[in-house]
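Shown here: the complex without one of its protein chains, the others still in place.
Entry: subunit A
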Amino acid sequence: MSNLKKKINNMNLVRFRFWFQIVAFLLIVYGGYIGFDLGDKLPTFACVYNSDGTGGKCYLGMLQHDLNHHWETFLGFAGYAFSISLGMFIVWFWLLNKAWCGFVCPLGTMQDWITAFRKKLKIRFSQYDWSSRAKIKSIKWILLILLLIIPVMISNSVFGLPTLPNGLSMPFCDICPGRMLIPAFTGDFGQFYIDFSSKTEIVMTTLGMIIVGLFLVGSFIKKRFFCYFCPMAALQYTFSKPALLKLYKDGSKCTKCGDCYRACDMDILEIADDVTSKNLVTEDCTLCLKCVAACPEEGCLEANFVGKTIFESTKEGFIIRMAMDKKRELNEQH
């Protein structure tokens, strides 16, 4: 048993994650063809517009749909349906916490592929500076609130305001890059269009096209570019505290070397500098566990599932992953 533990702690996380993400991607994007279906409350982007292929569906779509009801119906059956959906979402989320982002979400995976492509071209990544980073944080919450409120305001007059046009019934889906990109993998490019049926539609679908462009360019320059703005991440974080999978840190062992922070695609500073909190799943964390793999201090960071350590930082693992375990000759060119 302890041998197995050692094997896991010494594993090449990058490779493991790469393959895990591929399998998850295949199941979510093409699973439908083999009858694989995880339902429509997944805490990750698995787009409903990928009608044939999808092996599971994104809860954000369902959420917007659920909220578009008159008050009366909402207090009745619609509210009931809403609670059940939300409950299902929470159950899924409890299981893996934000690892849905780091290991499953097809949009996240696509960004990682774009990153890999950039790496191949030997082009350097960019980073936000800390103050912009802090400002960006709030955008996903604003998006989340909008996507919750707008559907409600279609069927109801809130604060006496006039109701919104029906074209906004799925406001986030209109601008979500998942709507165009995920179906594209099953050969369906039908979502790349601008809808001229109404002013709202023109605006929203144009925005959607722009955002897809930004998504592709942005994640080439910046690792996990889109995840910084993702309202799903905000929704997830709302329920993150009691989830079963955790990222724990033992601050007393931390030397604040910053290695974890350097490895983090989401530039999460707390992972290195916070030495008092135990639970380090912050609002932007994708639970990708790259930080655990990059930490050289024995047992300082760990992934913990229901109280059990499943993967933790070790010196040995670090040394192996950084390929420092063998003697190497310096390239000497005289």
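In this section, a residue touches a chain if its C-beta (ideal position, glycine included) is under 8 Å from a C-beta of that chain, and two chains touch if they have at least 3 such contacts; residues count from 1.
The rule we apply is simple: contacts and distances are computed from a predicted model.
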| item | value |
| --- | --- |
| Protein name, per the UniProt record, of whichever chain is missing from view ("2-hydroxyglutaryl-CoA dehydratase", "FAD binding domain-containing protein", "Sarcosine oxidase subunit delta" or "VWA containing CoxE family protein") | "2-hydroxyglutaryl-CoA dehydratase" |
| Contact partner of the left-out chain, one of A:70, A:241, A:256 or A:278 | A:256 |
| Residue in contact with the excluded chain [from A:45, A:59, A:92 or A:318] | A:318 |
| Hidden partner chain, residues of subunit A it touches | 119, 122, 124-125, 129-130, 251-259, 262-263, 272-273, 275, 290, 294, 296, 315, 318-319, 322-334 |
